[in-house]
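Let's look at chain A:
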Amino acid sequence: MSQITLPWIEKSPETLSGYRRKAILLLFVLAVGHLGIALVSLFAFKPGQLADWKIPFVLALVLGASLAGMAFTAGAFGVVFYRIIGKFLRWSYVAFALFLGGVVGACLIVWLHAEIFTFIKGLSAAEGEHRVWLLAVPYDHTVRNIYAGLEAIGVEVPVLAYALWPLQFEFIRDLVALGGIIGFISIIPAFGIWWERKVSARIQSRMGPMRVGGWHGWLQSPADGLKLIFKEDIIPPEGDPLLFRLAVYITFVPPICAFLALPFAAAWVFRDLDVALIFILAMLGIEVVGVILAGWASNNKWAVYGSMREACQMVSYEIPMGMSLLIPIMMAGSLKLTDIAGAQAGGFWNWFVFANPWCFIAFFTYYCAALASCKRAPFDLPESESELVAGFLTEYSGFRWSLFFFGEYAAMFIVAGLAVILFLGGWSSPIPEAWINSFLTAVGASPDGFFGTLARGLLAGGPIIFVLKATFLFYVQLWVRWTLPRVRIDQVLYACVQVMLPLVMVLLLANTLWILGTDHLQWGWLNVIDGILHWILVGIGVIVALAILCIALYGFKNNKRLVGQLAVVDQLPGS
Partner candidate 1 sequence: MAPEEIANILKDKFGNKITGSNFETAHPHVLVEAKSWLEVARFLKEDPGLTFNLLRSISAVDMLEDDELIAVYDLCACRPGDRETDMCAFDEFCVKVKVPRNNPHIPSVANIWSAADWHEREAYDLMGIVFDEHPDSVMGVEGRHPRRILCPDDWDGYPLRKDYRFPMEYHGIPAVTEYEQTRPVH
Partner candidate 2 sequence: MKTDAVDIVLESQPDINVELNGSQIQHDLPTEEMLVNMGPQHPATHGVLRIVLRTDGEMVLEAVPHIGYLHRCAEKIGETVAPYQYIPYTDRMDYLAGMNNNLGFALAVEKLTGLEQEISKRATYIRIIFAELNRIASHLVAFGTYGLDIGAITPFLYAFREREYILDLFESACGARLTYSYITIGGVTDDLPDKFVEICSEFLDYFEPKVKEYNNLLSHNHIFVKRTADIGVITGEEALDYGLTGPVLRGSGVRWDLRKVRPHCSYDEFEFDVPVGQGLKGTVGDCWDRYIVRIQEMEQSVKIIRQALEKLRGTEGQDVLHKKGKTIKLPDDDIYFEIENPRGQLGFYVQGNGAAIPARVKARGPSFCNLCVTDKVCRDVLLADVAAIIGSLDVVMGEVDR
């Protein structure tokens, strides 16, 4: 057994600090050099000196140099202050801060692109005159125009003009928005996996990950990802290597595509498709193809079992899922998700889930079917570890394996988000905006002032509310998974074909007739019954919410007792 020796391990401490000093010096020199290049190239070219077609290259140089400079600076700081950074990481609640910051940041990026375009348009003095072609793309605003506009409002910063110039192209703005979405999607699995491990640990009276990153192991997911990247990449030689590789992407990309049509709030959506709902369903459907390919290309019997189960389950559960979704669509009269969510604004009693009994039941049928189509427990048959080893994932390892989980967690968030938009009022707050306004006025704050706007942004609805609601439904998926045993394949199909499908059909028919009676024919007696049932359902909703809150508080207060410490166990001589 040969031992791996690292050169700096054998050195004396003095030499080690010498190495460190050299590294710091090198990093600082590189950082200063790159930042210098960036600054020089920016200030060397005043607006008007440079031909427009050269701008992209200059920008690339500037951007690259400054990014590299920043990276080197950060590296140098890391080397110098590693102890302090470690302490900071250990003592802070960085995980939640990062998650929330990431959510807000990603949302902002998605949303800003529209605002910036309006801003640039406002800046440009001579709009439409300079239709010059660059890279076969027409553009309206030259840097000189933008700089003139900036000068007009008193901002004489040439750098800003350069930075704003590319944002007039829709393509560039879409790229920025895509960056935001992909950032958000990569936060979801990282946070979701860590959170699932913490939730499961809590349910099982354990601690879960506690080491990596200090506070409750919040860096566990990145650490796992790093480990998975370095693991051996195994491709079964008897399988089909091409499809084996392709399957990962077919599973991983569609859920990300689905995010393009998922609105986080009224304007916070990449593309507000009028067929957004069907688009998302189609994307979730394509994901299955990847799973089947994965099973097939592995050339493993367990994997084929897993993918066949997935095919069975997905094909049958898409029907009740789609049919449950028809009910809120019918209520809103649109397939556009922003319209559907907009129709439920103004207090939680307007949410479709409480609208009538049919919608109420449809919410649960949708959620069950969504669990099944996301292959989450108790419907996790395609990868049921006690029967099929790991199902279609049996032969996968390393980073490919983790990409499947990226897809799975993204899909989990999407079905939760869909449920929120269609049944739980989307991004609208449970409290009507008017109440918040009057409350703000009552406490003496202006609704349009800084704090007033902040309060309204947080409470009166928006992407944060949406993400919180979706995260709660995401949490319910975890909760169910760690509580229930797994059903059997025949029971899964029985539940779909013999129970859920007839039920959903009845719901659909009943809801149609109900809407006909209440909205179109205006039958008075039916409207009275509708009102009574509506408030009963609202009452049920309130009671359930309060019950969950009480249980959570009880668990929080009786922390120790839930863990079940045996008081005397430390007195045993052996322990």
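We adopt the following convention: contacts are C-beta pairs under 8 Å (C-beta built on N, C-alpha and C of every residue); 3 or more make two chains touch, one makes a residue touch a chain; residues count from 1.
The candidates were selected such that all candidates are chains of the complex that A comes from, given by their letters.
Computed from a prediction, not measured in an experiment: that's the story for all the values here.
Of 1 or 2, which one touches chain A within the complex?
It is candidate 2 that touches chain A.
Taking the touch rule as given, give the residues of chain A at its contact with candidate 2 in the complex, in rising order.
My answer: residues 200, 203-206, 238, 299-302, 304-305, 377-378, 380-381, 384-389, 482-491, 564, 566-569, 571-575.
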